[in-house]
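Reading through the structure tokens given below for one structure.
Up next, chain A:
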Amino acid sequence: MIGLNDISFYYPGKEFSLEIPQLTIVEGTTTAIIGPSGTGKTTLLNLMAGYFTPQEGKILIDDTTISSLSEKERSAFRINTIGLVFQEFELMEYLNVLDNILLPYRLSSSLKLDKKVVERAKELAKKVHIDDKLNRNVNKLSQGERQRVAICRALLPEPPVLLCDEPTGNLDPENKLIVLEFLMKEVKERGTTLVVVTHDHQLLPYFENVIDFSDFKSKFGMQKPTAEAN
Partner candidate 1 sequence: MRSTIKFLLLNLVLVSFLSACDEKKSKPTLEKPEIAKITVYTVNYPLKYFTERIGGEFVDVQFPAPKDVDPAYWSPTAEIINSYQKADIILLNGADYAKWIPKVSLPASKMVNTNKNSEDEFIKVEGQATHTHGPEGAHTHEDIAFTTWLDPTLAIAQAEVILQTLIAKTPTEKAFFEQQFLELKKDLLSIDSEIAEIISNKPEMFVVFSHPVYQYFQKRYKIKGTSVHWEPNELPTAAMWHDFEHQKEHQKESALIWEGEPLKETVEKLQKTGIKSTVFSPCGNVPEKGDYMMVMLANLENLQQVFRK
Partner candidate 2 sequence: MKDVFYIAWQYLVYNKLKTIILVLSIALIVFLPIGLNVVVDQSARSLTERAATTPLILGAKGSPLELVLNSLYLESDMPETMPYRQYTRISAYNLSTVIPLNTSFKASQQPIVGTSLDYFEFRDLELASGRTISFLGECVLGAKAAEKLEASVGGSIMSTPANVFNLAGIYPLKMSVVGVLKPTGSPDDEAVFVDIKTAWAIEGLAHGHQDLSKPEAASGVLKKEGNTIIGNASVKQYNEITPQNMDSFHFHGNDQDFPLTGIIVLPTDEKAATLLRGKYLSTEETVQLVKPIDVMNELLSTIFTIQNYVVIAVVLVGLSTLATSILVFLLSLRLRKREILTMKKIGGSRSRIFAILASEIVVVLLMGIVVAAILTGFVSFFGATLINELLLN
């Protein structure tokens, strides 16, 4: 479960601010956040991920108030609990496919990299049909293949929450579909709470919930969004 209460966030020195009185995303559901650029969708995702902390308010992931944790605690919590998928994939160019997938296990001592983990990584890769490219450098992959690697990286630690920022934004229609279907299948199988920021209205039918940021203006504290889980 993801809960945001009385959130007030602004970038210091900048005019933009985001205010969310209350937002709850039910565990195991799929939620899409849509809206025009600059409305704070990515900011919301960063808040949920614990990457940003709000100046006011609380953010809960299950029973943990991540907004109260220290940076170190948030990083450890994030790597175990929240998988992240970025629009630009954000893969390490100097690592091959397998090493990119395994990256979270190398970035934190709270995740232990062993043979079982490697096997799981290979299985994940197989599911997205990139198991024959494990030793290849990621810059030799297509856009779609790169995003699949990113998704595998996010899913490998088996996080209960998966946050995706425009995961299909840079993909062609064919790959868009492949990626989205894989994503949906995995989260359903694992019971993962999925939150996806997207511009693409064509994807909305895939989601159980939709938060429309165009319904309100986040600037200057005007109408505030609400969303409730079914």
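Just so it is clear, a residue touches a chain if its C-beta (ideal position, glycine included) is under 8 Å from a C-beta of that chain, and two chains touch if they have at least 3 such contacts; residues count from 1.
Regarding candidate selection, all candidates are chains of the complex that A comes from, given by their letters.
Note that the structure is predicted; figures quoted are calculated from it, not measured.
Touching chain A in this complex, which is it: 1 or 2?
Answer for chain A among the listed options: 2.
Under the definition above, what is the set of chain A residues touching candidate 2 in their complex?
46, 49, 51, 71-72, 75-80, 82, 84, 86, 90, 92-95, 99, 103-109, 113, 137, 153
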